[in-house]
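All protein chains but one are shown at their positions in the complex.
Every chain is named by a letter (A, B and C) in the order it is written, and numbering of its residues begins at 1.
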Amino acid sequence: MTTDTREIGWTRDEMARRVAIDIPNGAYVNLGIGIPELVARFVPQGRTLVYHTENGLLGMGPSPEKDRADPELINAGKRHVTALPGAAYFHHADSFAMIRGGHIDLSVLGAMQVACNGDLANWSTGEPDAIPAVGGAMDLVAGVKSVYVITQHCTKNNEPKLVERCTYPLTGRSVVNRIYTELAVIDVTPAGFALVELCPGVDLEYVRSRTGAPLLAR
Amino acid sequence: MTTDTREIGWTRDEMARRVAIDIPNGAYVNLGIGIPELVARFVPQGRTLVYHTENGLLGMGPSPEKDRADPELINAGKRHVTALPGAAYFHHADSFAMIRGGHIDLSVLGAMQVACNGDLANWSTGEPDAIPAVGGAMDLVAGVKSVYVITQHCTKNNEPKLVERCTYPLTGRSVVNRIYTELAVIDVTPAGFALVELCPGVDLEYVRSRTGAPLLAR
Amino acid sequence: MTTINKQVKGPAEAVADVHDGATVMIGGFGEAGSPVELIHALIDQGAKRLTVISNNTGSGEVGLAALLKAERVSKVICSFPRTANSTVFPDLYRRGKVELELVPQGTLAERIRAGGAGIPAFYTPAAVGTPLAEGKESRVLEGKEYLLEHWLRADFALIKGRCADTHGNVVYNKTARNFGPIMAMAAKVTIVQANSVVAPGGIDPEVVVTPGIFVDRVVEVPSPQHESELVAAGAVYP
Partner (left out) sequence: MTTINKQVKGPAEAVADVHDGATVMIGGFGEAGSPVELIHALIDQGAKRLTVISNNTGSGEVGLAALLKAERVSKVICSFPRTANSTVFPDLYRRGKVELELVPQGTLAERIRAGGAGIPAFYTPAAVGTPLAEGKESRVLEGKEYLLEHWLRADFALIKGRCADTHGNVVYNKTARNFGPIMAMAAKVTIVQANSVVAPGGIDPEVVVTPGIFVDRVVEVPSPQHESELVAAGAVYP
């Protein structure tokens, strides 16, 4: 069930499920905070994914029952998690060696803006009174093999998040490979945004009208 | 007992014992291959030294009884050793982090030549058909807090090992703090070699005659 | 009989010599691994104008947040100074009471590790092309752009372990390990609070995470407080 109230397009859960379909068996995956965390719920039957959380655990499992939570077993979002058989704990330099060294297959992140050249902005609005906080996002996009973004297609004010050029401060340059929104799955290609799949019931022109840069059909 | 046949000066065991006297309780010590290894036998009563071997062990103990040797528990000289209570194993990058990061208090090394500015040559004669091999010596002299050299005062051909300037390829520049030979204990100071102690029965002029650079008396 | 014993009586003794103006690394990611008792002892001790290197800035008004609230910290070097229930740092920052050096988390970890390993500087791809690259030297290596980053070292490190021996060997609890092992390497004086302190031999040498050479003092805190429980209970320190 979902509390999502939009009229067309995938729900958040459906978006997360759509991401999960694209992740191959045995992949090492880092999930960002927020919507990306949902992806872990939808691993297709017959696949095993190994979740990495940058605070020092590979083989992260689902939330524990409440009375079994350990305040020292948490994920990057500071939520209680579990460790599955085959897990390993390690320190922060080793954890980011996994990230920076290209050992993580996939990072699924949220976004404020994605540009058609793959630039990502997801850490700061750049407003003067904002408390800047970057966490591991810049290391993730610079290091992992593939970066998928999962995000609503537009902001609450209906401004496109998929744009010609990011106006918010960048997290990384030319780092995003694929974008999952409630309307479509879109690749970032050398020619710009390219449609992979439309949500059933959504038409291409509508997606284009909600996108701030040209969208190639395949 | 010693098989040493020189007529004057300390035996090798006495040299090693003289080094040990200068090492404070609780020091972390790396011993080079050869004469330096003898130092471990002479830790003064009431002191505990923690021996580091760069192949991944802190808390190295003496050789095991023969039937208890493990071919995978060895020191940098590839000899069988033991691990004392309070020991720790670690990998090579961590081991040299201890060395390079200045965590090891003292390295005791052999030498081919030591110059009066502290330059050390102990890895290669530079001869064209020699197989060059450096091991961890360059990392040790660059990283540990103090470097002591333990060596015969002269070569077998009676050439001084304490010299104005090394003619052999260097291991490190201005790295030696103190030298222990069969004749004397000598500091490397900004003014050059300076006598700390003579072996009983050895006189200063004799040591000077065997030394290739000026030797200051204190 | 070993004559090495790094155990000190309590948190107060452990942090007694932290001086005004010191740089202090404080372990933890969120509350996991946060050495609450050592931080509280540091508040009691009174050292001022500290530079704190830590991934976050604490929550509520206990632990690291309480140290900030007491205005003992003039600069914070961290990756993520906001968290749930974190109001102290944002307030001080907006009022210009504390300086912030924001560092990507992996760069923060690597700079600390470099400090411990004697590597004064290294190249990393993180933050290239972003505002955090401003003023930094960059270089193309094998066709890709990298930034030059410098080591971080500290006067003191405050760390929480699960078990330590009197030689200073430490093992951790689950994801509370995080910054502990690298901060232990990078500080002149490393202070570890552990749920238990045992004799040498009490920790298998194969499973030691932080070898004793990196640790100067260990203090036993058998039942450490958890930040989230303190915050939930409305606790304020002191």
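Throughout what follows, a contact is a pair of C-beta atoms (placed from the backbone, for glycine too) under 8 Å apart; a residue touches a chain by one contact, two chains touch by 3 or more.
The model shown is predicted, which means the values in this text are computed figures rather than measured ones.
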{"item": "Neighbouring displayed chains - absent chain, whole complex", "value": "A, B, C"}
{"item": "Residue among A:M15, A:M98, A:V114 or A:V202 that touches the chain left out of view", "value": "A:M98"}
{"item": "Chain A, residues in touch with the chain not shown (by the definition above)", "value": "25-26, 28, 46-48, 50, 52, 57-59, 83-90, 93-94, 96-104, 143"}
{"item": "For chain B, residues in touch with the removed chain", "value": "53-57, 70-74, 78, 83, 89-93, 95-96, 99-100, 119, 124, 126, 129, 131-139, 142-143, 169-173"}
{"item": "Chain C residues touching the omitted chain (full complex)", "value": "110, 114, 117-125, 141-142, 144, 146, 150, 171-172, 174, 206-207"}
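Here is the rule we use: only the chains that are shown with their structure count from here on.
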{"item": "Topology of the chain contact graph, where touching chains are joined (line, ring, star, complete, other)", "value": "line"}
{"item": "Distance-to-centre winner among chains (Cα means, whole assembly as reference)", "value": "C"}
{"item": "Contact-richer chain pair [B-C vs A-C]", "value": "A-C"}
{"item": "Chain A and chain B, separation of their C-alpha mean positions in angstrom", "value": "55"}
{"item": "Interchain centroid distance [CA atoms averaged], chain B/chain C, Å", "value": "36"}
{"item": "Distance from the mean Cα position of chain C to that of chain A, given in whole angstrom", "value": "29"}
{"item": "For chain A, residues that touch 2 or more chains besides their own", "value": "none"}
{"item": "Touching two or more other chains - residues of chain C", "value": "113"}
